[in-house]
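Omission of a single protein chain aside, the complex is shown with its protein chains in their original locations.
By letter and in written order, the chains are A, B, C and D; residue numbering begins at 1 in each of them.
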Amino acid sequence: MKPLLKVSGLNAWYGESHILHGVDMTVGEGEMVTLVGRNGVGKTTTLRAIMGIVRERKGEISFAGEDLIRVPLHRVAHRGIGFIPEERGIFSTLSVYENLLLPPAVAKGGMTIDEIFELFPNLHERRNSQGTKLSGGEQQMLAIARILRTGVRMMLLDEPTEGLAPVIVQRIGDVLKKLKERGMTVLIVEQNFRFASKVADRFYLMDHGRVAGEFPVSELSQRMDMLHDVLGV
Amino acid sequence: DASDGRVKIGILNDQSGVYADFGGKSSYEAALMAVEDFGGKVLGVPVEVVTADHQNKPDIASNIARQWYDTEQVDSIMELTTSSVALAVQAISKEKKKIDIVTGAATTELTGKQCSPYGFHWAYDTHSLAVGTGGALVKQGGDSWFFLTADYAFGYSLEENTANYVKENGGSVVGAVRHPLATTDFSSFLLQAQSSGAKVIGLANAGLDTSNAIKQAAEFGIVQGGQRLAALLFTLAEVHGLGLEAAQGLTLTEGFYWNRNEETAKFGKRFMERTGKMPNMTHAGTYSAVLQYLKAIEKAGSDDADAVAKELHALPVNDVFAQNGTVAPNGRMIHDMYLLEVKKPEESKEPWDYFKVLATIPGKDAFMDPAKSGCELVKS
Amino acid sequence: MLDMTLTLELEKQKERKPVVAQTIFLGAGLALLLLAPLFFYPVFLMKILCFALFACAFNLLLGYTGLLSFGHAAFFGGAAYFTAHAVKEWGVPPELGILVGVVGAALLGAVIGFFAIRRQGIYFAMITLALAQMFYFFCLQAEFTHGEDGIQSVPRGHLFGFIDLSQSTNMYYFVLAVFVIGIAIIWRIINSPFGMILKSIRENETRAISLGYSVRNYKLAAFVMSAALTGLAGGVKALVFQFATLTDVGWQMSGEVILMTLLGGIGTLIGPLFGAGLVVTLQNYLATSEFPVTIITGLVFMACVLLFRRGIVGEFYNSRLGRKLGFEHRHKH
Amino acid sequence: MTVTLSSQNGAPRVVLSARGLRRDFGGFTAVKDVDLDVHHARVHALIGPNGAGKTTVFNLLTKFLQPTHGTITLLGEDITNTAPDKVARMGLVRSFQISAVFPHLTVLDNVRVALQRPNNLATQFWKPLSALEVLNAKADQLIRSVGLEKERNATAADLSYGRKRVLEIATTLALDPKVLLLDEPMAGMGHEDVGMVAEIIREVARERAVLMVEHNLSVVETLCHHVTVLQRGEILAEGDYAAVSEDPRVRTAYMGTEEA
Partner (left out) sequence: MTTIFGIPIQAFLGQLLIGLINGSFYALLSLGLAIIFGLLRVINFAHGAQYMLGAFTAWLLLSHFGIGYWPALIVAPLLVGLLGAVIERTMLRRLYSLDPLYGLLFTFGLALTVEGTFRYLYGASGQPYATPALLAGGTNLGFMFLPIYRGWVIAFSLAVCLGTWLVIEKTKLGSYLRAATENPVLVQSFGINVPFLLTLTYGLGAALAALAGVLAAPIYQVSPLMGSNIIIIVFAVVVVGGMGSIMGAIITGYMLGVAEGLTKVFYPEASNIVIFVIMAIVLLIRPAGLFGRDA
């Protein structure tokens, strides 16, 4: 598979604290990769560093053959990457509908508003209310839906199932599968293994700001013991 | 003789605030001119002038005053714009037995209840402004008045004094409206004044308030409609700011006008060369105060405050500012005031040629009878 | 909720060793203040002390509860009027006059605080500003304030009936005593169980409510305390200068006290003393210089906010020496 | 572990109840005619799809929101019009969906702040801080009971997310509440903490009433005596976990077709 995202030797800092110590990973075109690890090992930081939100970073991040390190933050999205943050980032001064329309489309082929509303009927019902008046789970749906519109080639998802009802988790799993069929590339940070095993092709295990291991989904059951040790699952 | 080998005069006024044009840095120039005109020395010792900006804050002013008196051998302080500052510094001067001559503040308190044997009030006060504009205008037929009064003590006393003179001279007051300090829009008040039908609209306010009221009166066609505007505290500096277009026809009272005679014009031009503007009564008053103070020192043969105060009370004032001025026991310098009218733009022949002199108000009419001032120095 | 350098250095210090060094600092500071009139002009020093107390009282609110009041001039100037009126018109002794000022300021604080604490952050700032402005207009028109003349020639009187305050040394030590007492009160409030609750309210108001604290009452109490202490400074100032005028109630005065606090160090106990000293000196100096004061004040404000937000004392605490002495000031993000 | 328990008998009885609870936001009704009884010595779960109104119910019960209709009774007293801080003082204490600690205070201080009011040490502005040291023993006991003793003097902001949630539970317990409302206490917690917190909740509930919102169904299954399922602001089903999870309506609305 052709690599779409290639990260090598990525280091990142928050002020004086050194969080990432040389992360290496590759995500192929159309692949769905999950990043797992304990609380605080640097999963979120990895996504934020790739996106360029964490500016204090060193190493190589190549996306579709182009080095992203020098690209200013507001240009990164236009290369075709969408980011869904842990804290969801719903805007309280915008209505649900405006939130949905906010990110500019960066390429053709995104989902239409109708498709999105079909996928998340809650959002349709609450489309005129203030963004942050949504319940926690509804906000998560909105955060995902928002990126689906823009036609990005790759999504970075940070714990998309946190706080969601089981039905919704299932539905998001279905959506991801559908997107995969369309050729979407995804990098997910996820705690929920059951969910991850359904959608992911491959796992990266993170520890102490480094990638500590890698295995395909088919080996998940064999690896469970090791994961148990590392993650306390 | 001079106690410390020199005579030092402090000019304390507002140099950066609302009254900066009214006196400000130019007053310091006026003081320097007086010293030069006197010859730079008195009793054989040099005369020095220092200056400071009190920012209209009495605590800063009193701090400076104390420091000047206590540590910098300043012998007297002059100008003192703003009543609160003037009263505060006069109290300090009295306590320290130093001379102060106020040319920049209007309150009659200075020579009333809060008078001081070392305190003098030189250029004008609320009383003289009221008499000048109020009394004199009635005589010219402006016998019904409507007041636009700034809603604080200064405004009240201007209004009250003026109203009294209007009534004493047979005029009547048909109405008054109190507007808050720092009003930007006077149109409501002007509308009320307009519909009152009064012949004269008296502006018992100051500074920007007056300027704005006058400007807006022009906009609403008040002067064209036959009513007359009388600004009770307004000087050449403010007229210059407002422009003749808006200010024309306005009546006001000042203790000095540069284009009144040859001597004043000569003084005005000299002042103009040094400061870029023509003097108003504060500037000329400060000039006169410094000059007279030096004359008194020479006469007394000492810069001791008691001796100088005695001479200041005794000597007549004769200079470009005042002719045959006298100083009353309460410290009030009594001199003529002038009722002025602002010229139309086409009547003005040269820059700063703004006024027609309508009348001269003799000093004894212009200023309050010292006996009625409430100053305890008068009785003794 | 505030991202300021607000920290409570003293409570941290307890667990640190260099208490000795700090005690020496404190002692040296006090000794300096006691000897200062030998070197400096007493009225000037008294002015600094009054403003320093004012700024410290203001800081009690800003630094320790995170409420920026833009209307503290009302309490300062208000108390000055009350004290001046009581002493001059009713002839009460100075200590009683100051008490009148303090009580008046506290009452005023209760009224303004009642409205203002309903909102937070900048809303709070604007509301205090507007209400203080109302009080300004009241003072402008009220009979007893004598309008723009102010209440002049206020007698200093005899403290406790026998200490003649018209003597400037007596007055200085009286002001110094009031200042030290005021600071001690503030220190005690900050480092008390009550102060702890104030801190927690600043950190997370909703959580404080859910723990059963009636947040409004606490904020109002802090506001009134700050107003009362500000009143103490205002009352003393009226006696020092022997007058009370509109300058002290105008909103520019509220701005000035913020500048002093900011310059000295928000949330530091003695920062405002340095801030006040600097601002007062600057004003005095600029009064006789060529350059207009407002421009300098404005520039200092901007520079402070942009370049050294921690203020003089805050920066010192954070410097190497400061850390060594155990003054470390934690900076929040 | 040892948590000081008030000496009441352990029999289940209604301590908190709501009747006809309703809340409108503009034209939208988030909670519709909800009747709810929370019992002493029981763990009661409130589950339901996202946006069902669970957090809103919490806000109504704790009076952070005023109900449009309905009445709330706490320990026999009507609190429908009581202020939130008063409600907390009466013994109904909540945690928040998004963690709520005092970030720049230490763990110890966080717990002590919670202890101050019940121990009458909150308004004394004339006493030194050392007066608070009498609370240390109790605070340490609470800190130990949630396993935070290593972090005792750390600043709360420096704790990891899961540890913050644990701290929040400790401060909540410090008030010795009669009724605890926990909004997704396990969300975002690491796996080891989930077990510990579940244990704490179980322990606490022996002598108190607990009402919790939780999406982690295995926790609900093992911990809760009673489950109420909310959907679109209305009660969809009620009963023990086994009964509720068999309900087909609950399965389609919330749990999904397969075991999640």
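Here, a residue touches a chain if its C-beta (ideal position, glycine included) is under 8 Å from a C-beta of that chain, and two chains touch if they have at least 3 such contacts.
Keep in mind that what you see is a predicted model, and the values were worked out from it rather than measured.
Note that the absent chain touches A, B, C when the full complex is taken as a whole.
Contact with the chain not shown here comes from a single listed residue; of B:S172, B:S195 or B:N324, that residue is B:S195. When the full complex is taken into account, the listed residue touching the unshown chain is B:N212, out of B:Q73, B:Q140, B:N169 or B:N212. Remark: the omitted chain is touched by one listed residue; of C:A36, C:V103, C:I163 or C:V300 this is C:V300. If you put the hidden chain back, the residue from C:L33, C:L99 or C:L129 that touches it is C:L129.
Panel shows chain A; residues 51-53, 73-78, 82-83, 85, 89, 91-94, 98-99, 101-104, 106, 130, 150 of it touch the chain omitted from the view.
One chain of the complex is left out; on chain C, the residues touching it are 2-4, 68, 115, 118-123, 125-127, 129-131, 133-134, 137-138, 141, 251, 255, 258, 262, 292-302, 304-306, 309. For chain B, the list of residues touching the undisplayed chain reads 16-22, 24, 151, 177-185, 187-189, 191-192, 194-195, 207-208, 211-212, 215-216, 219-221, 237-238, 241-243, 245-246.
Note that in this section only the chains that are shown with their structure count from here on.
Chain centres here are Cα means. That of chain C falls 42 Å from that of chain D.
Chain centres here are Cα means. That of chain A falls 76 Å from that of chain B.
Chain geometry summary: the mean Cα position of chain A and that of chain C are 51 Å apart. Those residues of chain D that touch chain A in the shared complex are 25-26, 28, 48-55, 97, 160-162, 184, 187-188, 190-192, 215, 217, 252-258, 260.
Chain contact summary for the complex, chain C toward chain D: residues 7, 11, 14, 188-189, 191-197, 199-200, 203-204, 206-215, 221, 225, 330, 332. Interface residues of chain B, counted against chain C in their complex, comprise 15-16, 50-60, 62-64, 66-67, 70-71, 82-84, 87-88, 91, 107, 109, 114, 151-154, 156, 180-181.
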